[in-house]
Each structure stands twice: as structure tokens, then as C-alpha cells.
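Partial view: only certain chains, each at its native spot in the assembly.
Think of it as A and B in the order they're written, each chain with its own count starting at 1.
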Amino acid sequence: MEFAKGLTEEEMNEYSLKYRYWSGIPTFLRAPHRPNMEDTEIGLIGFPYSGGNPIERMQHHGPRAVRNRSCAYQRAHRFLQINPFDTMKISDLGDVPLPNILNPDRSAEDAEKYFRKVHEKGIIPITVGGDHSITTPILRAIAGKNSKQKGPIGMIHFDAHADSWGPTAGTANHAGAAFFIGAEEGLIDPKRTIQIGFHGSVATLEQEQWSQSMYTVTTMADIEEKGIDWLAKEVHRVIGDGPTYLSFDLDVLDLAYAPGVADPEVNGMTTREVFSLLNKLRGLDIVGADIACFCPPLDNEAQITALLCSELMLHFVAHIADYRKTRQPLAAAAR
Amino acid sequence: MEFAKGLTEEEMNEYSLKYRYWSGIPTFLRAPHRPNMEDTEIGLIGFPYSGGNPIERMQHHGPRAVRNRSCAYQRAHRFLQINPFDTMKISDLGDVPLPNILNPDRSAEDAEKYFRKVHEKGIIPITVGGDHSITTPILRAIAGKNSKQKGPIGMIHFDAHADSWGPTAGTANHAGAAFFIGAEEGLIDPKRTIQIGFHGSVATLEQEQWSQSMYTVTTMADIEEKGIDWLAKEVHRVIGDGPTYLSFDLDVLDLAYAPGVADPEVNGMTTREVFSLLNKLRGLDIVGADIACFCPPLDNEAQITALLCSELMLHFVAHIADYRKTRQPLAAAAR
């Protein structure tokens, strides 16, 4: 019954050995490395790319930094009371191959091809970026007419910014375009899309009008006024039951909690608000998720942003496992 | 109507070019550099000085660091729904010249002379320090009998400390003296002065008695107990309608939100509390403001304190523009 006494010394040593974040070959959450995508239900994927952001260019260091830090995780989820690694096959699939990394349009195609392969194998991708342009090829691969979803999917988008702009800086595949392209190309369903956490000063007063006209938008001002419970209900109301993607731009958080981000803004959410919200979103059918805009060279010595990414990744995995267990086993679902 | 579609490609590129914080010659909020003070209603001024603080000596790096980071700003104000750069002439006037920088008393005179020139031209100064001794020469130039204000002005002072001490460490012009000198020399009106946010441990139990006896004082304990709405009302009650100066010592904030400060104390305000308060202060007649005690070498890799200074500067500028537009155009006012 007691943990402290119930384990053999060997088990305790094994345990101790496992959770040293600095030892061994690092994979996401110490999941097995399966670059050939075999034997996998949830695929943890690195997308080391910073070619889509004209302002900040260090997001390609993201996946490595998260792998290094998340080695200490692979734990059970305190709130959901579930160990997702017990109930689902979870692998680190490695990094998206980007042979044309200096060319944003060819890189978007290369990535789309890769995620199409992931999607065809029925794997749910949890992707660590990379700048926010990573969401575009993922959506093109796993949503829309030609995907298994057979049409647009729901979208929960955490961000300080709307990211719903047309082409700029020499390409349509830039870091602020995914939520413009998503609707334009029929990948996400505007009625089932909610953008969460806009804040900070704006370039023009019209900056977010397109988003406001297309999607359900909630700003930090809304959240401060109405609270996390309201926000959770709003998400459930907008998203409902269908397949849904979760795109998490770390700049939705206040810089005190996530210093290592591109395009930072003052006055964001606290980690307790974010995780409290996530815990209230139980029951959604998540078919993919990404964590974008982590810039390791801007993180602090304690690597608190890398740690946050690890925690987010664990939450996404645990929520998917929880849903699949209780609602809709993977075998019977998206496939 | 839509931002994403309504702009030409050229405009989008121009936009993208403009907000790269690391490109070009840096000025505060990318305002035009006008060292000769021409064509200016609000002057953004650097005061790179650390000769007034016996404890911490790196505040002279402040203006450069804020210029470097604030290049990404020059945006519209989300809450006030105003783009101050559209309605007022805002310039970066450069740095206060300090030829006698090693001599605090002569430096105070040099700076006073400079700000007198700014004041005579009818320019509202927004100054980035520098240690908190910078407030003394500014007040001597823009307040008191010989100024355009013809007498003492109101003061909103954010700080963890009272800064109301007499001469110490070899000079009267030190970093903890401005709010002693302000009343002593008839520059600020004690009845229209409010000090906000005292916290941390104290050297002696009597440390803040002088302030308590002279001004309206609110500590963090008051704020935690009564809230930001109460505080906003308290400020309006004390300050009323007259010309008012806003002096913001960054150590009023908790270190999690503003690590790069001199003389830090644990348990300060959050950024959300500060900006929520500022947004509630609409309608004040701000005739000058400063941001003091930024120590860039103590900031973190993400430069969150520099970013906060940029946001504060934008708020001050936007509030002045909002007031001048709706209440009292500059032409008809202080001049």
C-alpha cells in the first residue's frame, strides 16, 4: 500500500535512474524513439523551424530544449488520475525532416508531406515547434477534405495575437498566417474556432478585426473580467463534440511564466489559469496539438519555459488518453 | 474592412519591416530622433545616470536597453482605442547630456538646465532612467514657482520605498531624496501626492513615518486588502484635476515581473494590477512622467523588464494623447 515501503530497492533505484533529466539520450517525456512511426497511437514530434517569423529566429532550438528537459517527466497526471503511458502507445517520432529549410514555401510542402504520413498511420500528432507557421502544414495534412476528418475541424487557439494575416515578408507560409489560411483553405471550421487570450498593444486598431469577424475571440480583458470557469464553458459551447485541434502559442502566458518566447507581450495568463482551464476541458476530442514559439536562447537559466512545454505536452497526452479511454477508443474513432 | 486582406502586399511588408526590434537605428518606440527638440509635443528622453544610488550602479544602461527593445512597439493602445502617434507629435529627444557625470551635484544642475529647455518649448517629458535621483532635476525644471505650472504639482509615485530621505552618501541629490526634496522645495503639493505600493522589510520601524505624515501612502498590504478599484478611486480623490507628474519606480512590481531593478523587494504588484490601475486613471492631466531604476544587466535573457518599460512608456504616451484629445489640447493648456 505505501509507496515508500512498497517498492523494492531495485525498483526505487530504477525509479531514481529514470528521472534524471540530464542522463541518457533525450526523447520527449522519455518516450521510445520510433522514427519509422511503428507501434504508435500518439506521436510526439519536433518541428525545429524558425523560417516563418521575420521578427524572431531562434525557435528551431525548441524541440531539442524540450526533449532535454522533459526527460524528467513521463509521469502520471495528478488531476485526471491517469498515467497515459499505461493506456496508449506513445512515441517520440523524431524531428520533421526539412531539407529545404531556407525556403519557406518548399518547407511547408515538405512538412505537409511528413504529417500526411503521420495522419495516414492514424497517429495523433503532438508537435513542438518551431515558430507558429508550423500549424499550417499540419492542418493541411490532418484536416480538410482530403484528410480522414473529411472536412474542417474545430480549433482552440491560445495566443496573444490573432495570427490571421495574409502573405508578408516574401511568403504566404509565415508565422502569422495559420489562422487566416485555416479558414481560407477550409481546414478549420470558423464556427468551431475559438481564439483565447489576445493582449498587449496593437499595431493598428484594426489588427484583430478579421479574427473578430470570423471566429469567437476572447481577450485577456474578457478572461480577467469573467474568469476561467466562464472561459471553459465558452470553449465547450464553441467546440462541441467534433474533432478538434489545439494550437498553443506560448506568448499567451505572461512573461513571468514563459520568458523564452518569440514576440512577447506584457500582461498574459498565469500558468495556474492555463492549467486550470485545460483541466476543465475534459471530454474534447483532440486530434492533434502543437506548442509554438518557444525560443530556448531567451529562456532563463532554470529553463522554466522548457519545463512548461513538458508539462503542456503531458497534459495534452493525458487528456487524449482520458478521452480515448472513456469516450472513443482510437481504433473505433478517427480511423 | 479586414486587416489581413485589406492591406496591399507592400503595406504588409512595410509593416513587417517596421516591427523587427533588432533592425535599424533604435529610438524609443521608433519615434523620430529630434535632438534639437523641434516639432515635438511629447519628448521621450533617456537619462542614463546611476550616480545617485550607493547600492546599485547599473541604471545608466537603462535608456539604451529600452530603446533597443521598444523598437517593436509604436502601436495602438488596446484599452484606450487610440494610436497616440496619429494624434500627437512624439519624438525621441536623445539622452540628457551629463558632462560632469561623476559629480552628483553638478549633474543635477546639468540635468535641470536641460529639462528647463524641454519645458520652455512646451514639451511633455517622458523620461527613462537612470536611478531615481533623476526625478529631482526634472521636478525643479517643470514644477514650482518658476515653471509654467507656477507652483507645486500633483504626484503619483509608484515605489516599494518612500524615497523621502535627507542627504546621504555625500550628496543631497541621491536616489532616495526626490520625494523629500519635492515637498521641501515646493515642487510637489503634499495634499495632491500619493505614494503607491510600499512593501518589503524595512531598515527601521520609523523608515516611512515622514512620508506617512506628509502624503497619502498606500502599501501593498492596503492594495491586497482593498483592491485595484479602491486604489484607482483613491488616486483620483487625492490628485483631482490639476497638473500631475507620474514617477514610476519599477521596484513596485514583484521581481517575477520586473527582475531587472535596483534595490529589489519581494512581494510587489503584478503587471496586470499595474496596467489595470493605469487604465482606470483616465482623465488625469499628466505633465510629465518617468520610469526609474531599470538595471539591464540584471534583466533576464528575454529582457522582460525592458519590454515592461516599453509598455509603460506606451501607456503614458497614450494616456496623455487621450487626455489632450478629449479634455485639454496641449496648445490651450500648459502653454
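Rule of thumb we're sticking to: a contact is a pair of C-beta atoms (placed from the backbone, for glycine too) under 8 Å apart; a residue touches a chain by one contact, two chains touch by 3 or more.
Nothing here was measured: the structure is a model prediction, and the numbers come from that model.
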Q: Count all the copies in this homomeric complex, not only the 2 that are shown.
A: 6
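Simple rule for what comes next: only the chains that are shown with their structure count from here on.
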Q.
Using Cα averages as centroids, what's the distance between chain A and chain B in whole Å?
A. 38
Q) Within the complex, which stretch of chain B touches chain A? A) 1-7, 9, 12-13, 15-16, 19-21, 72-73, 75-79, 81, 83, 254, 256-257, 271-272, 275-276, 300-302, 304, 307-308, 311, 314
**Q.** Of chain A, residues touching chain B in the complex
**A.** 54-55, 164-170, 180, 199-210, 213, 219, 221, 224, 254-256, 259-261, 263-264, 266-267, 297-300
